[in-house]
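Selected chains from the complex are presented in situ; the others are not included.
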Amino acid sequence: MTETVSSLAALLGGRVVGNGSQPIVGVADLRMAGADRIGFVRDVKYRDAARATKLGALIVYEELDTQAAQIVVADVGLAFAKVALHFHPVPRAKQHSIHPTATVHPEARLEAPVEIGPNAVVGKVVVGAGTVIMAGAFVGDGTKIGRDCVLYPRVVCYHGLSLGDRVVIHAGAVIGSDGFGYARDGAKWTKVPQLGSVRIDDDVEIGANCTIDRGAIGDTKIGARTKIDNLCHFGHNCVVGEDCAFAGATFVAGSTVFGDRVTMAGHVAIAGHRKIGDDVRVGGNSCVLFDVEEAGDYMGYPLVEKRKWIRLMAAQRDLLELQEQVEGLRRAIEGGGNGSNPKA
Amino acid sequence: MTETVSSLAALLGGRVVGNGSQPIVGVADLRMAGADRIGFVRDVKYRDAARATKLGALIVYEELDTQAAQIVVADVGLAFAKVALHFHPVPRAKQHSIHPTATVHPEARLEAPVEIGPNAVVGKVVVGAGTVIMAGAFVGDGTKIGRDCVLYPRVVCYHGLSLGDRVVIHAGAVIGSDGFGYARDGAKWTKVPQLGSVRIDDDVEIGANCTIDRGAIGDTKIGARTKIDNLCHFGHNCVVGEDCAFAGATFVAGSTVFGDRVTMAGHVAIAGHRKIGDDVRVGGNSCVLFDVEEAGDYMGYPLVEKRKWIRLMAAQRDLLELQEQVEGLRRAIEGGGNGSNPKA
């Protein structure tokens, strides 16, 4: 695919500086080379690198001193993402093809074109046009997959799930496994069958080796456009809103409900049966034990406002000194309360 | 399968109120509809919902005001689990079937009936009757699997393992991978071959994408009826007792020994070479660095009694105020020790 600086500027609604007719065939890092490649400069600190670049074009936040053609935009990161996606779109099925080693249920309803890779196992399902099911993926009976989805190799979707359009699931993720439900029978555990399902809305992306359990009776739900990084877990009956982002290794116990635009910054643990409001943002390595209803930035364990956590960490680091100060005060008071310096 | 309220009451040892001959074909949530479905009310707060229910029957903790037939039992949660399991039993092989795309070693000893799904790979193993090995699962040479087990899609069991009866392993779990053993050779690591195995006893259930490493020389062992949630890890030579429960994303380093009826509430990290006694219960997001021999409820990092942790979290949240108080006291003492209010 060949574009020009001008055609890309039109895509971005940006302003061209320099040679708009420069052909562009792909993106690159500022420090790479290629007259037919476009890079980006997000920040004044890369000004010198921009001047020295061997790329043919740059997406920039303001006009810079460089031989490269430039596209000036308001949001460089977003603009670069759009150009990169233009050259490297998410995989889509273009012609109907089922690999001869795939096992597809004779009553599966595949809306052509669908691509099914080697050794994939697809039950009695419904799959929308444009969807790619890669090598070794498994889709259980009764699951419905929308259009233009991508299941990367070795993804497992259990039975009876519902995926919207343009859902992307990375390798090794398991969707619809049994929730962790047991009832005590004296000293023993009796399994509570997990009879609900998982509903994943449009444009959700799920990372490698994640696990999202099916609901106990109702469904586990992931709202539209929510993005989930690798090795995250969502327990049964969680309900996640729209436009959320969960960074890697975030663990959510069952039945917790999230609003929209929630972000978790990685390695966060969230208790079950909690309510997390819209626009709650939690810093990395935090633990959410209680409801967090009000929008804002939170962090730590115990979870507090992020700014407070920064101060609390410093206080925790100084805890030995605080103990010493208290001991000094005690000695000063016991020694006569005479105002001698308790720090001495 | 059709039952009646009375036949289910007999199964549960419960007391029938209302129409015992009401046919029941499945379970449902209280707020769903269906004259042939049975739901449950565990708690007084669902009394109004019980009155309005459109289900044909309810399992209840006491007789309620409702049109639905009722089965009164002592433990509603357990009773509902039993009824749900009755209608939705764990998968079992009923007729011997090996999918033509499966690869089974010619000397594998399969006690009919066994079901082996598409693209499963089964080495020179022993498999008991009733066991289901689903699509794409892998079982290495020398592994012995008992009766009525379920290996969900893409489960990997390395070579030489031993699984009891009715063991259930969810998709993507890996059993018997090498323990993390290396010896320092100057600045370099030399691998210590992991020559032990994994022994999983009867009625264990293991969640999706868990990893349980084989022992270094001896075996890693998971005791009977223990339940393990998704994305948990057990290092080499761990020995887990019976009737334990490990909620999701719990990480156990090598050689730690657990008693019976231990519970970990999710996202708990446990150091290696520790001893955890019978009936130890650890709250979520805790870190177990030292032995915990005495039964009881623990939580936090540092791990303390759960009740104390609740108070410690409050104290941690108030640490900045404590620092200010100490600073106020210091000023009061330095200012003359005259008894002026150090809070002022």
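Every chain is named by a letter (A and B) in the order it is written, and numbering of its residues begins at 1.
Heads up, the rule we're going with is that a residue touches a chain if its C-beta (ideal position, glycine included) is under 8 Å from a C-beta of that chain, and two chains touch if they have at least 3 such contacts.
Bear in mind the structure is a predicted one, so any value in this text is a computation, not a measurement.
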{"item": "Identical protein chains in the complete assembly, only 2 of which are shown", "value": "3"}
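As a working rule, only the chains that are shown with their structure count from here on.
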{"item": "Superposing rotation of chain A relative to chain B, computed on C-alpha atoms, to nearest 5°", "value": "120"}
{"item": "Cα-centroid distance, chain A relative to chain B, in whole angstrom", "value": "26"}
{"item": "Residues of chain B that touch chain A when the two form their complex", "value": "27-29, 75, 77-78, 80-82, 84-85, 87-88, 90, 99, 101, 117-119, 134-136, 152-154, 170-172, 205, 207-209, 225, 227, 229-231, 243, 245, 247-249, 260-261, 266-267, 284-285, 313-314, 316-317, 319-320, 322-323, 326, 329-330, 333-337"}
{"item": "Residue ranges of chain A in contact with chain B within the complex", "value": "101, 103, 119, 121, 136, 138, 154, 156, 158, 172, 174, 177-178, 180-185, 187-193, 195, 209, 211, 213, 217-218, 231, 233, 235, 249, 251, 253, 269, 271-272, 287, 289, 301-302, 304, 308, 311-312, 315-316, 318-319, 322, 325-326, 329, 332-333, 336-339, 341-343"}
